[in-house]
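Apart from one protein chain that is not included, each protein chain of the complex appears where it belongs.
And then chain A:
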Amino acid sequence: MTTDTPTTRTEAAAVPPPGAASASPRAGQGHRRLLTRRDRLTLALMAGVPTVLHVALVWVTAIASVFLAFTTWDGIGFDSIKWVGLDNFRQLFADNPQFWPAVQHNVIWFVVLILVPTPFGLLLAVQLDKRIRFSRVYQTAFFLPVVISMACIGFVWQLVYNPDTGLINSIIGANRPGHYIDWIGDPGLNLWAVLIAASWRHTGYMMILYLAGLKSVDPSLREASALDGANEWQTFKSVIFPTLRPTNTVVLVVTIIEALRAFDLVFVFNKGAQGTELLSILVTNNIIGESSRIGYGSAIAVVLLVISLAVIIPYLIATFRKERRA
């Protein structure tokens, strides 16, 4: 959504200022115009093409899926779209045995990410900020998982968790009849197993965000608190952490987004089978395929959209209010 705004701005900046235009040779021909025909064409193309793409790929599809949520459609020919009103939602809330678990898992996903890897990432960032030896090495090691795609992480962790030949079960001997631990299949275990993999990656992400925040803390604040006789914990709690407020907001938003868009890791892991259902996976399962339930899948997508908006709108309001005050 944000891509075209900066683009337009860049275009505007690239337009020669009026003074420069009058100095250009064409300006002497009597037509005092701000932009030449060519400039306007370039501008129209550079701003227009991204706008058209953006509107077509983001807005049209988003609005279309909201519309489709009130219909049934198998994706074959537009004449097979049938208006069914709120039926899809009624079915979803009342009859789909996977829907509520999926909502619940998305929430668990968020809670775990905010409670486990986030504080841990902060801890690592604080330690690394002390300029300890080999700090770069640690930084790289912790950040590395963030660079790898979620799908690859899924493959790797699957090898670790594989119940028959995986690393864990082979080491602790839990792949024998009677002592079996089914990390991927057991609904009481698999969500947590996936969350460990997700946290493993998220920690590095959080660490880098906090590290950037910490670097911008004014050193004189530390000095002042040291002069006041505060110990390390007191300094962190009362001086450093409060100055990290903007970073915390970013972290919160990033984590919410990660929790809502969680998909690839689980899809690779076990396709959202018993115990790991997620909204994004239900959307995919219903829409992709030979005889798709596009209307029903769209209804799930709309639920996801509403949840996202419920989170994002208050954030935007708060941010704008702050900007206005400033």
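Basically, contacts are C-beta pairs under 8 Å (C-beta built on N, C-alpha and C of every residue); 3 or more make two chains touch, one makes a residue touch a chain; residues count from 1.
In this text, contacts and distances are computed from a predicted model.
When the unshown chain is looked up in UniProt, the name that turns up among "Carbon monoxide dehydrogenase", "C-type cytochrome", "Putative Zn-dependent peptidase" or "ABC transporter substrate-binding protein" is "ABC transporter substrate-binding protein". Which of A:G85, A:P177 or A:G229 touches the hidden chain is settled by the complete complex: it is A:P177. Along chain A, the points of touch with the absent chain fall at residues 57, 60-61, 64-65, 72, 74-77, 80, 82, 84, 87, 91, 95-98, 151, 155, 158, 161-165, 177-178, 180-187, 190, 264, 267-268, 270-271, 273-274, 284-296.
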